[in-house]
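Every protein chain but one is kept in place in this view of the complex.
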Amino acid sequence: MGQTRELFAAPTMAAIFSNEAHIQAMLDFEGALARAEARAGVIPAAAAQAISDVCRVELYDVAAVIEQARAAGAHSIPLVAALAGLAGSDAGRYVHWGATSQDVIDTALMLQARAGLDWLLAELLAIGARCAALAQQHRLTPMAGRTLTQHATPTSFGLKSAHWLSAVTRQIERLQRVRAEGLALQFGGAVGTLSALGDAGPSVLEQLAQELGLPQPDLPWHTDRDRVAALAAALSLVAGVMAKIATDLLLLSQTEVAEVSEGVVEGKGGSSAMPHKRNPAEATFALAAARMAQGQAAVVMGAMAHEHERAAGAWHAEWVALPDAFVYTAGAVERVQSALSGLTVDASRMRANLDLTGGLILTEALTTVLAERVGRPEAFRLVKDASDRSRAAGRHLRDIAQDDAAIAGALTAREIERAFDPARHLGSASLFIERAVERFTWIVERLNAAEPEG
Amino acid sequence: MGQTRELFAAPTMAAIFSNEAHIQAMLDFEGALARAEARAGVIPAAAAQAISDVCRVELYDVAAVIEQARAAGAHSIPLVAALAGLAGSDAGRYVHWGATSQDVIDTALMLQARAGLDWLLAELLAIGARCAALAQQHRLTPMAGRTLTQHATPTSFGLKSAHWLSAVTRQIERLQRVRAEGLALQFGGAVGTLSALGDAGPSVLEQLAQELGLPQPDLPWHTDRDRVAALAAALSLVAGVMAKIATDLLLLSQTEVAEVSEGVVEGKGGSSAMPHKRNPAEATFALAAARMAQGQAAVVMGAMAHEHERAAGAWHAEWVALPDAFVYTAGAVERVQSALSGLTVDASRMRANLDLTGGLILTEALTTVLAERVGRPEAFRLVKDASDRSRAAGRHLRDIAQDDAAIAGALTAREIERAFDPARHLGSASLFIERAVERFTWIVERLNAAEPEG
Amino acid sequence: MGQTRELFAAPTMAAIFSNEAHIQAMLDFEGALARAEARAGVIPAAAAQAISDVCRVELYDVAAVIEQARAAGAHSIPLVAALAGLAGSDAGRYVHWGATSQDVIDTALMLQARAGLDWLLAELLAIGARCAALAQQHRLTPMAGRTLTQHATPTSFGLKSAHWLSAVTRQIERLQRVRAEGLALQFGGAVGTLSALGDAGPSVLEQLAQELGLPQPDLPWHTDRDRVAALAAALSLVAGVMAKIATDLLLLSQTEVAEVSEGVVEGKGGSSAMPHKRNPAEATFALAAARMAQGQAAVVMGAMAHEHERAAGAWHAEWVALPDAFVYTAGAVERVQSALSGLTVDASRMRANLDLTGGLILTEALTTVLAERVGRPEAFRLVKDASDRSRAAGRHLRDIAQDDAAIAGALTAREIERAFDPARHLGSASLFIERAVERFTWIVERLNAAEPEG
Partner (left out) sequence: MGQTRELFAAPTMAAIFSNEAHIQAMLDFEGALARAEARAGVIPAAAAQAISDVCRVELYDVAAVIEQARAAGAHSIPLVAALAGLAGSDAGRYVHWGATSQDVIDTALMLQARAGLDWLLAELLAIGARCAALAQQHRLTPMAGRTLTQHATPTSFGLKSAHWLSAVTRQIERLQRVRAEGLALQFGGAVGTLSALGDAGPSVLEQLAQELGLPQPDLPWHTDRDRVAALAAALSLVAGVMAKIATDLLLLSQTEVAEVSEGVVEGKGGSSAMPHKRNPAEATFALAAARMAQGQAAVVMGAMAHEHERAAGAWHAEWVALPDAFVYTAGAVERVQSALSGLTVDASRMRANLDLTGGLILTEALTTVLAERVGRPEAFRLVKDASDRSRAAGRHLRDIAQDDAAIAGALTAREIERAFDPARHLGSASLFIERAVERFTWIVERLNAAEPEG
């Protein structure tokens, strides 16, 4: 269900957020709850064992559970009933003890979110590694810097890659933080007081958090949805960064620009009407998936005003919107990863495009050296005039400058010549690239160091 | 795929917007194109016949087509290849002649949208009929009118139902108009010039529109997405109206209000923790589905800026977002329909709630009669004072008023008494109900009259 | 207030939706209400006269009214108080008789919306006229058709303009319809029953509608917000169409494409760092304003679920979001109008760009003629191979084709030559242009004919 949805979804993430995986995560909660309650002396150990034994999704008719939820109002209800049935009449009575639907559904989503974040982190690290390689490899590959659609001054493809890297690195840090601090066990019973557990509440809470490996929150958060909204916001930001990279790739792939290409794979990015077309299909799908992910994230963020102790509707919208935000964000990430990994970079075309403006792209360079002699306003004025003449005459700005009395009066011919060498005008690009790579490297090392425990 | 999505989807609409139905709609386009081109003399009649013969979705591996589209960039490409294969080498060469991917995908979505609109129209008519019945039956059932959470002055449940009816009627008109004028054949070839068809373009265009029963647009609209966005907007409005009705139902269902109930069906709206709960599950799901539908519609509207002759990404986002907007809007509609059809209305509770403010709900009534004697500002002041005393003393405003020298000086005891009978203060409610029902009836009749041709 | 907001707003629309204009519109309602009630015999004619006389915004301290509304909860309350004060103690008591805050605020917004729609219609007609002129003037100006960032097959700049025209024409029709059918008087009293007016409700309603020239709705619509949401949706669509045009202009303005330019005006689109830059400032602002307009429209559409008889919050969000949707949509419209009116079109650059792919842009043309001889699949295969060779060798596809045994075997040299003339492959472009212009012309004529009454 969900027409052509597969094209925008990362298959692994779609598996993490499937009905089957969701029901298994709910069963993980129920099994862990039984064990935690047995340990706290709330229910018999034998019952916990019997319950745990049947907390495997393959024992359940997932489609039937979901179907029954249409009338029941929540899939936890038919699931708990089925679980109680399978656990047998002795143990069955202890199933879901003291819990409410929102406990099991929210916690299941948190367990799935953890898996989803892990997948995203791994993919973003791969993208980061690729960007770092591109940044270093093309440190000195000059290309046109473009602002507001116009050639501005030169930059390098390495610096452009370093920008992607820098944004990706920050999202890795963001997701790590969300992974470490933003997830939380949900367990509060009917209205969040754990009233059904009497004095045993805190101890079950602690055991349960340990069983599931989820942080124990200060208090149940049934209608305090900032955690969920923060997850959605983080996904939206990751999707937004992917959209930025995809947009750059699409613009650089244009026939008129042609500085990068997604690479030629048989059957990829073809056209049903035009045999010569090589469409940037990965970036295209990435951009679409990013838009869809941000749409879902907006639904989650827009539904934060949960009423009282359980919301009628606002909560339920999260059931689909949060998973889909993960699925489409992952789709965008996977597509960007694929686009970058197969990317062909045409450095000579970049160099050629730098000449398109007949030297105008180096007006800043010229202005800068000139400003040292005549001041910035005057330099600006002189270069603007020269630029206008260059454009009008279709003549290279360098030649116009050499002929211009005022400019040539202030600068030597050699100085003018040098102003038009893009490689000399990359400013601090190399330093910036280094910094971006260092930051990424540091994050990777920190992650690797943390690995054994994580 | 799409975790718990089924709970928010109307199954019939989900079937209309499934991969299978989508591929069939694409095949409908390809078959119709072949026949139109044969009729225009562009391809041989035998080829058209052979192509038409294999335009049945059951001949295709739908999952494989979608899977191949991940690399190909569009599902039209593997589908056209498979279709050409099935049509045989003679006819196969004429498959998809002169068309582009966007022609077949957009037209398929339009055919599906038509089916989707028809389903929505039928359901909205059912909701309208139910609202009309409620409006007439409860024309004189007084209840508290509530503004900004506070009892204001009396209204009737019939008038409340008439409001729902009126908004639903307008959405029926809106969808009818979209159905009649907002859909359009998409057929323009690679960049919308029909260049591959030479002079035959216009004639194929006309035949094809006729074959598919879709309006012929002035010109192909590959990147003019206002039609698609208008569809999305119409769905968003329908979803918004459903959200309004669901919100009212939820508020009226509150334990403290208890004026309506979704009705008791075994297994419906129960709680996993509290046996006595009767949750308004239909309204809850309706509200959630409406939020999700509006989220999808916003994605479509936000993606209108398609680049040049085919967008990279903005178009693709529509592939999922428009179908899902239909599916979730239908989910909201179906849930509201179900909630209303089983609705229990507690008129006596409505009457009882009217007394909750100790007569304060009739301050406007009192102010109005008083104003006729002492002017509106003075009446307002007198009644405000009396209200404050009523509230402070916990005494019925009627009694306060009878004892108030200024008020009792201006009005007779009988006049004061009458001011506190809610049934006397429904103003033009009956007239408004009549008008809403008349408008709906007129729309239904117009629809029925149009049926034979529609 | 509202930092740099002026840059994205059309000044005239900002004046239509200012506090002053809003308060005047509210006073228009109050004056008309008094006159309508006098005519219906509800209040004395002298009072109506006295009230009408002071319904001029210059008599009020607008800032103070808004300031007092912070505590009062609605600006109607301090305004009505001030109006009653100015009207004198006799007439003052009849001010706002039978009305509620939402009556005056909603109706004022409708009056402002009418003025806003009129302004938008006039501007869109100007844009349409400019697009129609461009479409006709450049009917045969070939340019590259671009799909998914790649050159696809030729189109003409006239056809591109006709697309803009066609979308603009449909928005004119949409806004006309909204103007004619989507606005409505709001008048229902406290909870929409007109209870304070007794039997006089319907007659006051009718007189008031006539006074204000607004359609009388079937029933008051305090919490039936589909009308307001439909207005917002229409604005969102207009903004989306502007975004499409602006996007095309930006892409065509790119240094590497350079097919259009916004024209050089002293001081316009300059850069603080680069004297040679000529930024497409109008399209840039248009795109930004369109995004902002759509954001505001989404707030309105997302707030349709008004509770009971008056919403706490959802309604209030409209107070700013609807006006701002108008203001920013108008900003986008004004900027597009300005960009198009000064647009420089470089037909020779368009022609030159067509050659960028070494003939690959005409593969469809070649495939089409070839398909007539060898069937579409074989033609597709042959041309794809030739294209690959052309790209690999950097040699024009025409020459590759002439040398290719299979292609040259099926086609004459002349046929191959002709396949590479873009002007011969514009298909039905001229027809489509004609149709778009005709439709626009018809709309304009209908509007002019309607003018006397409108």
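Per-chain residue numbering starts at 1, and chain names A, B and C are given in the order in which the chains are listed.
As a working rule, a residue touches a chain if its C-beta (ideal position, glycine included) is under 8 Å from a C-beta of that chain, and two chains touch if they have at least 3 such contacts.
Predicted, not measured: the structure shown is a model, and the values here were computed from it.
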item: Selected from A:A84, A:L183, A:L214 or A:A281 as touching the chain missing from the view; value: A:A84
item: Of B:S89, B:Q254, B:T344 or B:N448, the residue in touch with the unshown chain; value: B:Q254
item: Hidden-chain contact residue, picked from the options B:H75, B:K244, B:R278 or B:R335; value: B:R278
item: Interface residues of subunit C (partner: the chain not displayed); value: 1-9, 14, 17-19, 21-22, 66-77, 80, 96, 99-101, 189-190, 196, 246, 250, 265, 267-274, 279-281, 283-288, 290-292, 295-296, 298-299, 302-303, 312-317, 319-321, 323-324, 327
item: Residue ranges of subunit A at the interface with the undisplayed chain; value: 73, 84, 89-90, 92-98, 100, 145-149, 152-155, 159-160, 162-163, 166-167, 170-171, 174, 189-198, 201-202, 205, 218-221, 223-227, 229-230, 233-234, 236-237, 240-241, 243-244, 246-248, 251, 287, 290, 294, 297-298, 301-302, 304-312, 364-365, 367-368, 371, 374-379, 425-429, 431-433, 435-436, 439
item: Residues belonging to subunit B that touch the chain removed from view; value: 144, 146-153, 250-251, 253-257, 271, 273-281, 284, 302, 353, 356-357, 360, 363-364, 367, 380-381, 383-384, 387, 390-391, 397
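Keep in mind that, in the parts below, only the chains that are shown with their structure count from here on.
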item: Chain separated most widely from subunit C, comparing mean CA positions; value: A
item: Angle (degrees, nearest 5) of the CA superposition of subunit B onto subunit C; value: 180
item: Chain centre separation (subunit A, subunit C; CA means) in Å; value: 33
item: Multi-chain contact sites of subunit A, meaning residues that touch two or more partners; value: 250, 271, 273-274, 279-281, 284, 302
